[in-house]
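Here the complex is missing a single protein chain, while all its other protein chains stay put.
To keep things simple, chains are lettered A and B as they appear, and every chain counts its residues starting from 1.
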């Protein structure tokens, strides 16, 4: 320490003498603290790295799923092909069964200038168009039969292979025999792209279409609606049941062995593997109660069972966190137990309850295993009108697409994962906003 | 309705003739928490329009006794009360007495200021609302204003009644709690160490308030501070180890107590 210079003004004071410095291990303590911080930083960096890898891989693979290659060409709805015998006025079946792919193929061949007599070339031309064109054109004609005999510009879905090739996902350096698009098709594709006839469009079909074995026509529509139904069922059932059960257990039930037992069981139920709930749902709802298989109703019920313990535990924790002084204040004023709970305790616990509920819902939204058991892993092409109709769910759809072999399904799988993640993020944001709103009221 | 023992009634009547009337009568009150006994046959009467202070070392049972007076002990699992406690002669532990009604008549203010996390207005209006004391909005406004005035808080908060009660300072919160208790127009107000979380100035405000409330309410106050008991009360009861040691005029207790234990306690020689 520096010497204290004795100036006249401070001469009256005498600096106290510092005692021998003790070793209290400061260096060691600070070193261990630094070390611990490093561990923590490393752990977080590790986690962030994996999150980044996951997101970047999913997004880089999946973003193309939101674009779909379409070929816009003038299509001649030739009566010769659609309704050769002129029977459509008497037999509506004719329009349903007409050979629409030929109509589309002819139209494309005309644009490309391919000789209709060259059967091999014509087959390759047909291979550029999605098989779903049959449904697309059929719906167009059935909706408005007057187009027959006229020529109309139609955006036809390109075949999945062309779609992949256009997005650069097919390695054109590979020998022609070993890839799914021929050199000629690639040439046509480039020719069409130059004129602007072939281009990528936003893929609305991804959100509206049902299941399809043709990737370019497959969409999440059924899964979205199915998941929506199930979330509504889970919310409507598990929130009131869970909150009522927690309030009773926490505020009204006597504390004895029986309630202890219930509490232990609820905690255990939260840890039961979800597939067990699937089995339970299969046994109770499908086999015993006779609800239809693959229905969103059954899925919702199973997910409700699965979510209830989570909600009950979260709600009880939120109720416990309400300071006892608030209860005492209300009781001291002469509020009944019920009034105390509903006027004071429950509103204060609401943010916690909502958080627990939304986390439970998010958990349910991402759940796959129990849904597989109750048959929601089905090929459902039509969007379910009611929760009793067969449906699938988002994660199940991802699971199904991931099992498909075609290249175009890879991007669809990632696209579906992105959709699911966006939904989860939206739910969490919703939870945060709701909590903010509730908290601001006080 | 249970009738108190004749002796107690006679005693009460006797006192009445001496111009003292008892608001609450506690007779042989014992409290058990499970197997543990917290109070031993306490006989303590609370005079009307009087501040009665309960003092004694920690764990002496003074808070326990206070909580028997409006049955707040009911909310504690395994708590059992024996003996009789009467409010205006009616046994409050009789099955025919509704605890909600009892608590509307015997209000309570707690150790820590515990306003509801709602607006100042709502805090005061809550009690009258659940008991249906106001029919119109104007009546409720009047009750809220009067209660806040009685609690000496009106001038400080009249411009911000819609702000949260938790935004007030500690002393103001406690006076808000008192206003909340007063709003129900109870007959007795129990205070469980109402100033232990307050600074000296806020404490003085609350003590002044207690002094003013005495005109309209019967007050029983538990306090750790003997000085506070001396300042605010007219009657003081000294508890020790679950027993009532001595109950007398505050002036007498603090200048010349009868019991040696009281003497030692107030002089700071034990406890």
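Quick note on the criterion: contacts are C-beta pairs under 8 Å (C-beta built on N, C-alpha and C of every residue); 3 or more make two chains touch, one makes a residue touch a chain.
Throughout what follows, contacts and distances are computed from a predicted model.
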| item | value |
| --- | --- |
| Absent chain [UniProt protein name; select from "Insulinase family protein", "Cytochrome c oxidase subunit 3", "NADH-quinone oxidoreductase subunit K" or "Phosphate-specific transport system accessory protein PhoU"] | "Phosphate-specific transport system accessory protein PhoU" |
| Chains shown that the absent chain touches, full complex | B |
| Hidden partner chain, touching residue among B:23, B:180, B:231 or B:261 | B:231 |
| Contact with the hidden chain (one of B:205, B:240 or B:261) | B:205 |
| Absent-chain interface as seen on subunit B, which is shown | 201, 204-205, 207-208, 211, 227, 230-231, 250-251, 254-255 |
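By our rule, only the chains that are shown with their structure count from here on.
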| item | value |
| --- | --- |
| Whole-Å separation of chain centres (CA-atom averages), subunit A against subunit B | 59 |
| List of subunit B residues in touch with subunit A within their complex | 70, 72, 75, 77, 100-104, 107-110, 112, 114-118, 126-127, 130-131, 164, 166, 177, 180-181, 184 |
| Footprint of subunit B on subunit A - complex, ascending | 254-255, 323, 325-336, 339, 343-344, 348, 442 |
